[in-house]
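A single protein chain has been omitted; all remaining protein chains appear in their positions.
Chains: A, B, C and D, in written order; residue numbering restarts at 1 for each.
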Amino acid sequence: MAQIRLSSISKSIDGLHTLNNVTIEAAAGESVVILGPSGCGKSTLLNILAGLIPPDEGQVIIDGQDWTNRTGRVSYMQQKDLLLPSRTILDNVSIPLVLKGTNTKKSRTLAQQHMEEFGLLGFENYYPRQLSGGMKQRAALLRTYLFASDILLLDEPFASLDAITARKMQIWLKDFAHKHSCTIIFVTHDIEEALLLANRIYVLSARPARVLKEIALDDSANSTMVKEEILSILDSETGDTYN
Amino acid sequence: MAQIRLSSISKSIDGLHTLNNVTIEAAAGESVVILGPSGCGKSTLLNILAGLIPPDEGQVIIDGQDWTNRTGRVSYMQQKDLLLPSRTILDNVSIPLVLKGTNTKKSRTLAQQHMEEFGLLGFENYYPRQLSGGMKQRAALLRTYLFASDILLLDEPFASLDAITARKMQIWLKDFAHKHSCTIIFVTHDIEEALLLANRIYVLSARPARVLKEIALDDSANSTMVKEEILSILDSETGDTYN
Amino acid sequence: MKKFINTAKKSSALFTLGLLLLLWEKGVSWYEIPAYILPAPTQILDGLLKHHQLLIYHTSTTLLEAVAGLSLAVILALIIGFLLHNLRVLYTAVYPLLVFSQTIPLIVLAVLLPLWFGWGVLPKIIIIVLVCFFPIVISFLNGLDLVDPDQINLFRSMGATKWATFKMVKLPTALPAFFSGLRISATYSIMAAVISEWVGAQRGLGYYMTLQQKSFAIDQVLGAVVVICVLSFIMVKIVDLLNFLLMPWNRNQLVR
Amino acid sequence: MKKFINTAKKSSALFTLGLLLLLWEKGVSWYEIPAYILPAPTQILDGLLKHHQLLIYHTSTTLLEAVAGLSLAVILALIIGFLLHNLRVLYTAVYPLLVFSQTIPLIVLAVLLPLWFGWGVLPKIIIIVLVCFFPIVISFLNGLDLVDPDQINLFRSMGATKWATFKMVKLPTALPAFFSGLRISATYSIMAAVISEWVGAQRGLGYYMTLQQKSFAIDQVLGAVVVICVLSFIMVKIVDLLNFLLMPWNRNQLVR
Partner (left out) sequence: QSSESATTDTTEVTVILDWVPNTNHTGMYVAQDKGFYEAEGLNVKIIQPSEGGASSLIAAGQGDIGISYQEEITIARSKGIPVVGLAAIIQHNTSGFASPKDRNILTPKDFEGKTYGGWGSPAETAVIKAMMDKYDADINKVNMLNIGDTDYFTSIKTGTDFAWIYWGWTGIESELKNIDLNFIPVRDEYPALDFYTPVIIASESKIAAEPLLIEKFMRATTRGYEYAIQNPEESAEILLKAIPELDRELVLASQAYLSKEYQSDAPRWGEMKLSVWKDYADFMFNNSLIEKNIEPEKAYTNKFLPEQE
């Protein structure tokens, strides 16, 4: 049974039809990648899943319960790292614990235990602006993980990194997810990234987004062929290059 | 004989050793891609080639003449489109002509003739903010082309576009360069992009940048193998992921 | 929809204003406050109507001074902004003094300036310029610094002259900041003109207010204050209009 | 290197100042301008030294008023900024009136306020707060609007309360803008205190200046102006220090 189920979600924003009957599922411990062109509505979909905005139609079901338009169940990481420039790395990553009511000191101690795994050991008292892009993204990941460790929504977390750093982070994330058996919903417009990380890929159309194709990637899948397939689907879809 | 020759360029910026004895050549009509990790000094190299900053050591030779620390010979397009928000697209692309002394009206007429090829027909009187990212990059390319059509320096021109749009632009640029037989120096940190566009690739090391490898790509080259080769070179090079 | 919200916004402020005026009116009559202490809004209105010809006469002078002073301040701010931006030596040498100049109380100047510049229009204009110049030049300088250095590099790589770069790149980039400074100056311009008339004027709202105040006509003084507020508001709106007209590329950002 | 440039910057402004003073001194003696028209800088300095005890006495009063008024303005700006930011209705209803309040000439208020509020510290504080409150609240509100909506969304997704979001996200984001407003207010605070003493006082620099002016001692008046400028400068520096201390994460951006 699926741990997460977005069923028949439709949504218009400011009169703009953005999501058109999108149904997506993820089993526990699975890495599901949502791939779609820029502006198609991927972030909107995650916002709905996180409970930040209500869908016009459809439901968000997590562990059999209705979480539509309710926040607090899943952790959500956006494209930007969104670290607070006014706080040190340690204080930044312990925010979710503080918000849940843990006192500051204890939150810090808890967060400290994860610094090494996230490659942040020794940088606890640095401010975000003093870190490299990759480190900031890892700090944001840690913050996300500390909020809820079983379901992570990641919205293009590596899009702002250069290709080589991004690749290293992807590999790290893959290992991490495997080790902690998190359920991950990962949004991207980068096909290579999708292929590397996904157990399953949902390919979305241009706006209004609908699911064009669902592709399961088992070990036997030939990634070059899958890539060609996705490209041809998207090429025929996006239409006018000029806009 | 090479049309462009950067010989033994070294450069320190603010006491930071950035370029370390870099030698790069490009023949007329060739597309040369410079590939290197973020912050290694790629833009600095192009700035030197464009004559914007002087090298500490080495020379810039174009068509046999010394162009070290002199502007005005090559056209240069940066990662950002750098279109002026206060001018329409047509006025933006005709800036190089106006700066060369052509009167405004004539500059517009000349620029107008290229609008179709660059996919901008009908958008002459739009302001940059009204266009999509891809169109803005094409407008910036047209402006670059109108300054000097034989040598184009392109500094990560598609890095701000989403992967799918970027791919379309890459293909368009490849055709364009072929048709007009421009000499192109293209800087990127994206290996896929390098493979698609290059006749020849220079792989640079992390800062201070030096040439790690020069790879010629003829039709017989196997791109998957080249990619693996580049990745392994860079992986061993970049060292500490954490900074 | 947007239009509606804007209207709602405006009427909401008007509503608050109306409410305050009503409270004032009722309070004055309830506590039987004599008019020489605090006249009711209706009394102020009466005073305005009674003196409307005089007020128009004096207002025209003040408005003229304010517009002249503000225009001069704009011209000076553009020139000095240009110079300070391009000559860094000048910038470091002059900028702190500009800031210092803002700490001198205007009334002291209003008393001292005629000493040095006589009784003509000059000391008045100096005061208005001193008030209006600073916000414009500061914003303008900040605006000029907002220019993307890569944009400058691009123009350099195309062999553009410094002047061409200034005209085509820097000036348009600095315009929004320039206008936000101008907006502040426009708000203060009328007030500055009134203060300048405190000393040595034969007409103008400042002169009128002094006279009325000496003859205990507080309703007329407050009437003049109303006129000042309305004029200031109009000045600001004119700047907004200029802003709209001069920056066609920026238009949909004007909505506040 | 940076340190050196900073020193060079400062000394360059001091150099200009010195040059101006020298020109002034020489000009006065060259044209034989009598001291009651324009005293030379050295004469002003003499006056300052002669009256230094009196000046310290009056300065302490003015400084106290300025600090009290500015502090109150800060508190009010924080509270009202918070309210206006969170209650959009209030914002649209009150904001335009705030802007309007800036167009009322202070001297008019200085005349009218004692009529309503007597001779205590109240009318003085009202004037100082009126001058200092506005730049702070405007900058603060602008600063609060700078917050990345995605950041708010993130906090919402973590189930943060509105207050927690305000405290952890919005307040720190708005701090730099808040301080730039505070800097402007600090510049004006001393001047405002001086004007507030126009209202009727028994001590303070404003009182002192009026007295000196009516006793034909322009050197003393200008001496007081010098004191005002210096005090204003000190106030600004104190704000800069606070800025530095309260925003450790922002430190290397302080260099100007």
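Everything that follows uses one rule, which is that a residue touches a chain if its C-beta (ideal position, glycine included) is under 8 Å from a C-beta of that chain, and two chains touch if they have at least 3 such contacts.
Nothing here was measured: the structure is a model prediction, and the numbers come from that model.
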- Query: Where does the absent chain make contact, in terms of the chains shown?
  - Reply: C, D
- Out of D:S29, D:S60 or D:S215, point to the residue that touches the absent chain in the complete complex. D:S215
- The listed residue (C:L63, C:V199 or C:L231) that touches the chain absent from the view is C:V199
- Message: I need the residue numbers on chain C that touch the omitted chain, in ascending order.
- Response: 34, 36-37, 110-111, 114-115, 118-119, 198-202, 207, 210-211, 213-218
- Item | Interface with the unshown chain - residue positions in chain D | 34, 36-37, 51, 54, 107, 110-112, 114-116, 118-119, 198-202, 207-208, 210-218, 220
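Everything that follows uses one rule, which is that only the chains that are shown with their structure count from here on.
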- Message: Give me the set of chains touching chain B intersected with the set touching chain C.
- Response: none
- Just how far, in Å, is the C-alpha centre of chain D from the one of chain B? 51
- Roughly how far is chain C from chain D, going centre to centre by Cα mean, in whole Å? 19
- Query: Could you say which residues in chain B touch two or more other chains, in rising order?
  - Reply: none
- Task: Give the pairs of chains that touch; include all such pairs.
- Result: A-B, A-D, B-C, C-D
- Listed in rising order, chain C residues that touch chain D in their complex are 8-9, 12-13, 15-17, 20, 37-38, 89, 92-97, 99-100, 102-108, 111-112, 115-116, 187-188, 190-191, 194-195, 198, 206, 209, 213, 218, 221-222, 224-225, 228-229, 232-233, 236
- Task: Quick one: which bits of chain A touch chain B in the complex? Just the residue numbers, please.
- Result: 37-38, 119, 132-135, 161-165, 167-168, 172, 189-192, 224, 231, 234, 238, 241-243
- Query: What residues on chain D touch chain A, complex-wise?
  - Reply: 148, 150-151, 153-160, 164, 168-169, 172-173, 175, 247-250
